[in-house]
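Input: one structure, supplied below.
Omission of a single protein chain aside, the complex is shown with its protein chains in their original locations.
Up next, chain A:
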């Protein structure tokens, strides 16, 4: 007879361990365990059988993988936590004895630890880190707007501000911004970095209320890790596009609430690049002794350095790179055009619009931005600058309007970004009732309800002609110079002027309409749409707005005989299924219907 096996020596009770057992094993407090779990990214698991995992007990407990806990045992952070605890005890004792000198010395030599090793451990590849960046960004952007009171220190807020601003600078520089959404919770941004979609939300620029029902120790632990992660990610992103990291902080501008402008983003110096090249050469020599490869890299490095030197001579780095990118991507012109949506625009932000968001998005799409003196310093354009083409305002009545620019509401900027083209401004002029603002993240599948606005935009995009050309500075130059004179009296002059240009005669209108139709057809043809398809699309577009707003489910089209038969057959077939299968099929069909 073999040896009797001891109970619970293998199986689920070995695979899983309860939280209390983990605490006992690690000899840490619950708070420290929580901190470890957060930092190491260890999460509870749900065993198949709780009873078996908990040695026959059905008590409600949290389970972890035993191997995860085993990993924690050798975690150097545990020692650091203990050192910190000892330090606190010493400090408290010194303070209790009013031994302030000792307390100061202790404080100066307080044990410190970094989480660098955890970042590389949790994200062995840079792509992994990017994939998990959403939460980090949300958290850092939130704490960047938090008031530095009680539980949130000023250092934390400053660090978060710096990190978030750096990241925004990268997004601007890399032209990575894809979608923006004005939600009731905050502003969602989506950027595409190294092929990964990264979404984060930024609260509106109000002072955050520090709630009482939130455990800030948990938040602080998360934030600590996220800061480290974002710092390293920023470093990598910056150096990947040859920018110095960390960017220099202009304290004067920062004090003046210059926002993005307070960080000076600069290209890396040539010497640094040479150093990097040497390092790269060494690495290449050790890793792959491929002379041809090295030579190729050398060659590319030379051109790169030249371009960087050229970029250095130009004043702001982002502009230089922007133009360079534009020059390079001649083949995919449309994509580049979408990236530089506001490339020809100079946008001025009135004081009532959210500057931090608009400055970011406009610059991210190649535009230049000026803002009112009251909403922060460092504006490159004053309100009366002749170069300004668009002014973003959110007041129904403007006191003084310049005729040479368009006054739009902020939603126009965001909707244009989501549509990836400059939308017609007529709906977005100040004082207008705005069209609904739709989420750019919604993807429609067959059978989904599509809001009217979405279909309108889609239709407009299909037969895109638009009035946006009037926003181009060249066109504007051709306008009557008399129009450019500022008239303070009439606040709807801009609009009426546009109307004046429209042909008024009835017979002309018909010809103009036909002409437009023809142009649209031509455009569609150029886009590779066949005539029949185009006509079909036109019909659908015409039919859609006529449909009532709430058409979900109702108003199903008349089914053909064949369809009916097919449905009949399906129903018959379903009747042949066993009860279990029938349920599954019905559920699948219900899901599909949804």
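Worth pointing out:
Convention: a residue touches a chain if its C-beta (ideal position, glycine included) is under 8 Å from a C-beta of that chain, and two chains touch if they have at least 3 such contacts; residues count from 1.
Rule of thumb we're sticking to: contacts and distances are computed from a predicted model.
With the options "Ribosome biogenesis protein erb1", "Geranylgeranyl transferase type-2 subunit alpha", "AP-1 complex subunit gamma" or "Kynurenine--oxoglutarate transaminase 3" in hand, the undepicted chain maps to the protein name "Ribosome biogenesis protein erb1" (source: UniProt). Summary of contacts with the chain left out: across A:52, A:131, A:344 or A:520, the touching residue is A:131.
Contact with the chain that does not appear here is found for just one residue of A:29, A:92 or A:116, A:116. Shown as candidates are A:28, A:77, A:94 or A:139; the residue that touches the absent chain is A:139. The omitted chain makes contact with chain A at the following residues, 34, 37-38, 41-46, 62-63, 65, 67-68, 71, 105, 108-109, 116, 119-122, 124-126, 128-129, 131-132, 134-135, 138-139, 142, 181-186, 188, 199, 203-204, 206-211, 213-215, 218-219, 222, 231-232, 234-236, 239, 245-246, 283, 287, 352-354, 394-395, 409-411, 433-434, 436-439, 441-442, 451-453, 549-550, 568-577, 581, 584-585, 587-589, 591-592.
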